[in-house]
Every structure is written in structure tokens, then in C-alpha cells.
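To start, the structure under review is shown below, and the notes come after it.
Note that one protein chain of the assembly has been removed; the remaining protein chains are unaltered in position.
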Amino acid sequence: MRPLTFRKLFFQCFILAVILFFVVILALKFGAVPVSLYALGRDLLRVLLGQSSQISSDYGLIIQNIRFPRIILAVIVGASLSVAGTSFQALLRNPLADPYVLGVSYGAAVAAVLGLVAEPHLALPPALAALFTPLCAFIGAAATITAVYFLGRRQGQIESNTLLLGGVITGYFLSAIIVFLLSTVNSSNTRGMVFWLMGNLSTSFQKSVYWFLAAGFLLATGVIYASANDLNILLSGEKEAMHLGVDVRRVRFVVYVAASLLTGLAVSVSGAIGYVGLIVPHIIRLIFGSDHRTLLPTSALGGAIAMVIADTLARIVVAPNELPVGAVTAVVGAPLFIYLLRRRLA
Amino acid sequence: MNPGRSSAAPRTPPESTRLGTETRLAVEQVSYAYSANPSQAPLFTLEATSFQARPGEIVAILGPNASGKSTLMQLIAGVLSPLSGRILLNGFAIHSLSPRTRAQRIAMVQQESRLLFRPRVWEFVMQGRHAHGRSLRFESHTDMQIVQDALMHVGAADLSDRLMDQISGGEKQRVILARALAQQPLLLLLDEPTLHLDIAAQVGLLDALRRLSARYRYSVIVVTHELNLAAEYADQILLMQSGRCLRVGPPASIYQRELLEQVFQIPLRVEMRGHGRPRVTILTDS
Partner (left out) sequence: MRIGRGPATVIGSNSRKPGHPPLAQRPAPFARKGEAGSPRVSRGAFFVSGGISRRNRGGFLKKFLPSRLHPAAFAVLAVLTCAAAPAYAQSATHSSPEPPAFREVADELGRTIRIPQQVRRIVSLSPSSTETIYALGLQDRLVGDTDYCDYPADAQKKTKVGGATNPSLEVIASLHPDLVLVTKLNRLETTQSLAELGIPSYATDPHTVADILSSIKTLADVLGAPEAGASVVEDMQRRLDDLQRRLRDLPPKRALFVVWAQPLISTGQHTFLADALRRAGAVSIVNSSQDWPQVNLEEVARLQPDFLVFAESQPGNASREVQKLGTLPGWKIVHAVRDHRYAVISDAVNRPAPRIVSAIEELARQLHPEAFAEKAGDTKKETEKENPPARPLAFAPFSWNPPHSPHGHSSSTGGCLCGR
């Protein structure tokens, strides 16, 4: 009987944060453009000292403007997907739930494809035009999640199985629409559209986008974390949770909205990257247990670590070309998931 | 608290009950109707039911399947709101309490849902402390003490570090009871707690229940099919049939052969024993 203490939680998170730090350093080092650890350390020091103007070399610019933002994107997307996966698994009481099981990514993809088709006709200012597709994707994700929420409601209450099935069917429906869209729009445009179904972190964004993503992630994760204990109890069953003093309806709604926000943000900047939101929470559970007060922050860090590693692989395996990171996570994730499943059964 | 009290049948109100109210739970003319669809005729109706329970009292609800026992439990637990009438706990209408406040006063023991990720026994019992204190917090020393005590009371102190899926059905039932005790409730509701338990475990559980209710003055409402166990342990029996409450009273007044035969549709024999605890024998054709 050793209760969770703040010190223990902090220690666990600290270990993962240190791992994440080293993974990020390695990710900064490896890439299409070679860079020495020394030069990297020197430039990092300069950035920390606020002298980033002294980084004049082309390599420095590449690291600063391309590689580093991309790693930050991987961190945020990985953490978001993991936290969303953890939340959906608790919320739907289904260990197979992941951020995409509710058809979110397909909703985002449909809207993104429509956005790509419409954007040339809209004469938007350049800065907005660059954001237009991600914005569309986010709206698509939000609309899908809202629709699935109402599909999953019965007599004013969310029913896990109905919601899950509703999400899966919505996903099939939307993927059919994507196939329809891809086969009707001009064929030369489809290559970029398929991106929304493969997952990709190579997109470059304005700086404000990263701040916005980080803020959205912290807000949504904070909201979910405030219900960490409620989620623990929800895992034992809804009826029980009700009798144990959990306001099941409110917790479900709040966590659903927050997890959806995380998913929407991730999808809108990276397309659909599978398996991270499914597998990372399971691995973290094996290591740190299933208490959501630990699970949520450690999953976030674990997801960030996994995503940075996956994206680094995507960058360097066929350098100077790239793989879609969704392919990397699927190739690594699917066998890993089967292993975890067998282990659970044994 | 009155730990020195040992009587199993508290006929006299303890002096610590404030405001001169002897009644802890008052169910007053409560009815309920269930329909799949608001515009349709109700599929099931619970007709006006009234009874009262005092601190330390064990009330057993008896009746065949679909007689409305569970509906009544849900109403008392505050999960359902009554169509008419009211249910008062220490003078407050139960269904108007917040889920949190309700959980501080009412604990429910029912058939457990399948566990998704297995917690440890003590973690499971700790869930009973959820309603006390802030929602997001770390367990305090007091919480740990209460959990340990609760496990001790049900005789499961040695299980505390086991995983929930590594213990037997009987042990599990005791752990669930321990979680309810950790809620420190005024009212303990048990929905068929002895289901799936062997005879020894059933008796053990109910003995523990009687001891605890006497000691901590929980009012206990228990839904059961075990006529003899109910007769042995309950202070009051509520007999139900097809959504109607037929009779409320001490076991001796309820256990009449004609009445029970009519309710349960089976020939039986009732044997009245000296201390007011009748015994029922089912008569089969052979």
C-alpha cells in the first residue's frame, strides 16, 4: 500500500522529460543535413542566451527554421495524441479506443481536401492562405466529433458502445466521401491530398501556430487532468462511478470535448498519424500503472518521445527523401500492438 | 459513534441522533414509471411505496424477479428521480443532492462491472474516498487509515496489495463492501450482495454487515432472493410483487405461508422459531 505522492509523480515525469530531452537533441543532430553535436551545442547555447542572431551559418538556419520547429510539432502532436488516446480509452471504457476511432481524422481529411480545392478560388491573403487548410481540417474534425457525440447519445446520455460504433461508421462514411472527392478532383492535385490520410510532420507553419498548438495542448490536457481521479473511477464502470460521487455526465462531456480538441489540433497540422494514441498509453500503463494522475502526464511525455523518434526515422531512413511518419508509426506500431495484446492474453 | 452497542435489533433510538428524528431514511409514497420512450405507455410501474429505516437497522427487500426491487434501490440511491412522492435522508430529498454529496452519505454495493485495467485492492477501496475531499488530490494519511480499517472490517486486510483480478469471488465481494465502508455512509445499499457466493461466504458477509451496522449505525437496505438469510438478519422486510409493495414489517409478520406462496408461486412451509426469526422450507413435488 504505497499511495501516489507528488514526489513520486514528479520523479516519474522527470525521468521521461530527461529522456525526451536527449531524444530531441539526437533528433536535432540527425537529418538530411549533417550537423555536429558541438555545433549543435554551441548554437543551442546561443539560443538560450538570446543571441540567436549570431547563428548565421546556413546549417544553423536550417536547424532553427526547419528541423527544430518540426521536432516541436512532433512533441506537441505526439503528446496530444497520447493524452487523447488515454482519455478516450477511459471514457469509452475500451482499451482499443484511439483518437481516430471516432472518425475524426476522416472528418479532418474531408474538410482539408475541400479546403485545398476551394482555396485557389478564395483570394485569401498569403498568411491566411497558408493556414486555411489546417483551419478547415480542424473545423472538419470538430464537426465530426460533434456529430458522433449526438449519434452516441441516448436519452441525453452518452453510451460508450453506441458512440464507438457511431464513430466507426462515420469514419467509413467519410472515407468513402474522400475516395469520391479524390476521384473527382483533378488528378494532379491528389498527391498532396493523400497526405491527410497518411500523416506527415513536414509541414512548415508560422511561429504563432506553434504557440497556439502548445496553448491548446496545455489547456485541454489541464482540463482532462483535473478529472484524472474521476477517470480512474470511471474505469471501474459508470454505475459504480455514479455511486462513488463522480458526476459522470459532466466528466464525460468535459473530457470528451477536451480530448476531441487535442485530436483536432493534432490532425489539423499532421494528418492522421495512427497507433501513437493507441499504443503509448498501453506501454505507459505497463510501466507506471493505470492511475490517470500518473498516466496522463507520462503518456504525454511518452507520446512526445515516440513521435520524435518516429519522425526522425521518417526523415533519415531514405534521406534526403522522406517517408510519411504515419507509415513509420504503423510499421512499428502494429506489431508492437499485437505483442501487447498477446502478452495481455497470456 | 457508539461502538459499545452490540444489539442486532436497535429498537431504541440512539441518543446521538439529533433533531429528535428517529428516522434516517424516509420513503414517502414514492412511485416511478419506466418507458422506453416518453410518448409510450410505461413498460413498468412502481406503485406508491412507503417505508422508513432507522440508524443501525437492516431492511431486506424481497420479491420475485421484475417486482420492482432494483428500481426501488435506484430511487433510494438517487440515480433515478421519483415520479411522485419523495425520499428523504436525514430530512433531505436524495435526488436533489449533488452526486458528490450523495456519495458521502449513500454507498451502493452491486454486481461489479468488468474491470478494464486491474487496480490493486487498496486502490480499489480508495475509490470510496473519492467523494470526500477535492476531486484531484493525492491520498492523505487519513484516507489510507480509513481504507485499511475498511479492509480490516471485512477481513480482507491481507489482500490489500493484491490485484483485483487475482482474488476469488468471495474476496472480491468483501473488497467491494470495504469500498462502500470507506465512503463512511449513512445509508448502505446492497443489491444482491450474496449472489455467486458459497454458503459460508454468504453468512460471513451478512455477519460482518450486522456487526458493522450495529457499530457504525449504518442503515442497511439489502435486496436479496435468500428468504432465510433475510429472515435471519433483517430487522424489517419489504415484500414486493409486480411493482407493488405488499407489506412492510418485521420478519415474523411477513413470513406467512399463504402470502409467500402467492408472491413466489411455489409451495413452501414456514417454521416460526422462538426468537422471531422464521425459517422457510421449499416443498418440491418429490
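Labels for the chains are A and B, by order of writing; each one numbers its residues from 1.
Following the convention adopted for this analysis, a contact is a pair of C-beta atoms (placed from the backbone, for glycine too) under 8 Å apart; a residue touches a chain by one contact, two chains touch by 3 or more.
Worth saying up front: this structure is predicted, and the values here are computed from it rather than measured.
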Partners of the unshown chain among those that are drawn: A
Residue in contact with the excluded chain [from A:Leu26, A:Val47 or A:Ile66]: A:Ile66
Residue among A:Gly107, A:Pro297 or A:Pro324 touching the omitted chain: A:Pro324
Residue ranges of subunit A at the interface with the undisplayed chain: 31-33, 58-59, 61-62, 65-67, 69-70, 120, 126-127, 129-130, 183, 186-188, 191-192, 195, 200, 202-207, 315, 319-324
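One rule holds in what follows: only the chains that are shown with their structure count from here on.
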Cα-centroid distance, subunit A relative to subunit B, in whole angstrom: 45
Partner subunit A, residues of subunit B touching it in the complex: 77, 79, 98-104, 106-108, 110, 112-119, 122-124, 126-128, 130-131, 135-139, 143-144, 147-148, 160-161, 179, 183
Subunit A to subunit B touching residues, read off their complex: 1, 3-6, 89-90, 93-95, 225-230, 232-233, 235-240, 242-248, 285, 290-291, 293
